[in-house]
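In what follows, a structure is listed as structure tokens, so that the remarks can point back to it.
Complex shown without one protein chain; remaining protein chains in place.
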Amino acid sequence: MKVVVWNEFRHEKNNEEVAKIYPEGMHETIAAFLRDEDVEVTTATLDEPEHGLTDEVLQETDVLVWWGHLAHDEVSEEVAEKVKQRVLEGMGLVVLHSGHFSKVFKKLMGTGCDLKWREAGENERLWVVDPTHPITAGIGEFIELEQEEMYGEHFDIPTPDELVFISWFKGGEVFRSGVTFKRGNGKIFYFRPGHETHPTYHHKDIQTVIKNGVRWAKRENAQTPYYGNYQPLEEL
Amino acid sequence: MKVVVWNEFRHEKNNEEVAKIYPEGMHETIAAFLRDEDVEVTTATLDEPEHGLTDEVLQETDVLVWWGHLAHDEVSEEVAEKVKQRVLEGMGLVVLHSGHFSKVFKKLMGTGCDLKWREAGENERLWVVDPTHPITAGIGEFIELEQEEMYGEHFDIPTPDELVFISWFKGGEVFRSGVTFKRGNGKIFYFRPGHETHPTYHHKDIQTVIKNGVRWAKRENAQTPYYGNYQPLEEL
Amino acid sequence: MKVVVWNEFRHEKNNEEVAKIYPEGMHETIAAFLRDEDVEVTTATLDEPEHGLTDEVLQETDVLVWWGHLAHDEVSEEVAEKVKQRVLEGMGLVVLHSGHFSKVFKKLMGTGCDLKWREAGENERLWVVDPTHPITAGIGEFIELEQEEMYGEHFDIPTPDELVFISWFKGGEVFRSGVTFKRGNGKIFYFRPGHETHPTYHHKDIQTVIKNGVRWAKRENAQTPYYGNYQPLEEL
Partner (left out) sequence: MKVVVWNEFRHEKNNEEVAKIYPEGMHETIAAFLRDEDVEVTTATLDEPEHGLTDEVLQETDVLVWWGHLAHDEVSEEVAEKVKQRVLEGMGLVVLHSGHFSKVFKKLMGTGCDLKWREAGENERLWVVDPTHPITAGIGEFIELEQEEMYGEHFDIPTPDELVFISWFKGGEVFRSGVTFKRGNGKIFYFRPGHETHPTYHHKDIQTVIKNGVRWAKRENAQTPYYGNYQPLEEL
């Protein structure tokens, strides 16, 4: 199984606070905990040629993990469109935190993907609302994060296929913070936490959820539907 | 309640067979059966300036009905984007038949929206699978169409919010032919039947469903969510 | 349109605190705000013969509103089963607060319907997560209740057809507090707030939501599917 972790990789270069938490970039932290016997993980970042997402890379990728924030607009229309097409072809996609506003996610959702937000370092509690879901394996009834950015409803996404987590924030808001979507032959998991100034991706439970999400997003059915003109299967 | 029926209006000019069925254009047939005491209906077509969908028109429209086929590419990117935005703002949208491949529908779905098709004039039977749905009021357990174009699965759309009709085709295929979606503040109803060479929009049951669909798609909640930076509602 | 408000009507007789808030019983308060030009409202309570829900009453009822708490077990199996069957036949059902544990709701859900709870008079904030929904017409982005009982996830219900409200509680929990279900030909709305010791049903927004819920739950399609042995519609 081949996973690519994509990161904008700007905050880590421009902000000392972030650099302390993720000295080699968020993508390296995430890649490290995703690596496993049967999981090969590489990384790609915005400032590489084609943002590190060449046709070859995309073609071989089973699941792409996406973190972006400041520079969504710098992702080329062409690459964003290619990533979208690969998801529709069957590549899994795990979108993290501020990736809700990425070109790729917005194209796949068809909605504004906007929300309320606040950087106040308040605590967040993610409640499991679907205890049957494989993405929740290995964690308890909730995940507690001491400090996070707040995201609040209304979250302008299509009705999710599955609602897995709902977040509670100290300041009084709630958020659908773990949601899945099927698009074409691809599976998408959006997972809210991960503001750059907090050590969220070092948290065991968050790592478990992302690992589960990556495995869940991998397509298990290799067959692609036929589209177009079609001969009758029965006599007319 | 203000409804606009949008039609490509090309087949009716170029094809005698179609012109016989819809002498004044499909939009006039549809507009006529939608008109009611409380429903004001106008029309708009591709070859009008801005395709008849100026900012003013869009701003005042409660529900837009869309039929297009040959000339999806001639709809300007700008107008398509404006229509999408108005749906996200709360305008209802009823997409008919080959409108599944329109720019507007594809942008809102985020998927390829492709399908199988065949023009063989076979019969179609649309089964009601959600008898609680207001869109099915006034019709029986199924709608029978003597001759229609076939559309077959896989239909490459997101999981619908509601599945209202499933079609059976003589040649051996099935199709999710009545489906609803919520996007932003807007409600969308896709309804399959309506190939230009068959008198589908003269069929009483089809008219009932489109009338129901238009009423269902009208937004009843005028409130728009706030997005952006947000102060805490509780003490931090 | 005929609505029946059913109430256990015990707390109001046994608890002075409750009696002060609802001197004539919760059902009378709810019935009063539901009455409208086109809405005829009556009430029924546990201690009436057949709990006030005779075959005749049920047969004529378009939508039943249900509040119960202490005495779910005193509702006869027979009446509970009849109510369930009427919902499957097309009667709308609005289940309030502790009605989540009623025989009727549990039979219709097929799950345990359990949850976490706490009576601490903390504040609750119900966030609208589906701004397209007619049940949210006339209210803002959230409803604020100064004091309520807490209900927390996991709420052991089937995946709702629609998720309309999510509640935030001061003590750190969240809850899917406004959810809809379709069962047979009937529509069901569960709405969380309404602990007997708080004046929740005197709150304008809560009244608006229940009014909307009752209108939404009324069936608009009078047709009932045929079940059983069936002759082919096509030649075999």
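Each chain carries a letter (A, B and C) given by its place in the written order, and its residues are counted from 1.
The rule is simple: a contact is a pair of C-beta atoms (placed from the backbone, for glycine too) under 8 Å apart; a residue touches a chain by one contact, two chains touch by 3 or more.
What you are looking at is a predicted structure, and each value in this text was computed from that prediction instead of being measured.
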*Would you mind spotting which of B:Ala19, B:Ala71, B:Leu163 or B:Leu233 touches the chain that isn't drawn?*
B:Leu163
*Candidates B:Gly172, B:Pro199 or B:Pro232 - the one touching the absent chain*: B:Gly172
*For the chain left off this view, which of C:Lys20, C:Arg118 or C:Lys204 is in contact with it?*
C:Arg118
*Given the full complex, what residues of chain A touch the hidden partner chain?*
90, 125, 128, 130-134, 136-141, 161-162, 170, 182, 184-187, 219-226, 233-234
*Which residue numbers on chain B touch the omitted chain?*
125, 127-131, 141, 152-155, 159, 162-163, 166-169, 172-174, 176
*Contact set of chain C toward the excluded chain (per top definition)*: 84, 88, 107-112, 114-118, 120, 122, 150, 152-154, 156, 158-159, 161, 170-173, 181-184, 225-234, 236
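Keep in mind that, in the parts below, only the chains that are shown with their structure count from here on.
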*chain B against chain A, contact positions shared by both copies (same if over half, else different)*: same
*Which whole number of Å gives the spacing of the CA centres of chain A and chain B?*
32
*Which integer distance in Å separates the CA centroid of chain A from that of chain C?*
37
*What parts of chain C, by residue number, touch at least two of the other chains?*
125, 128, 130-131, 141, 162
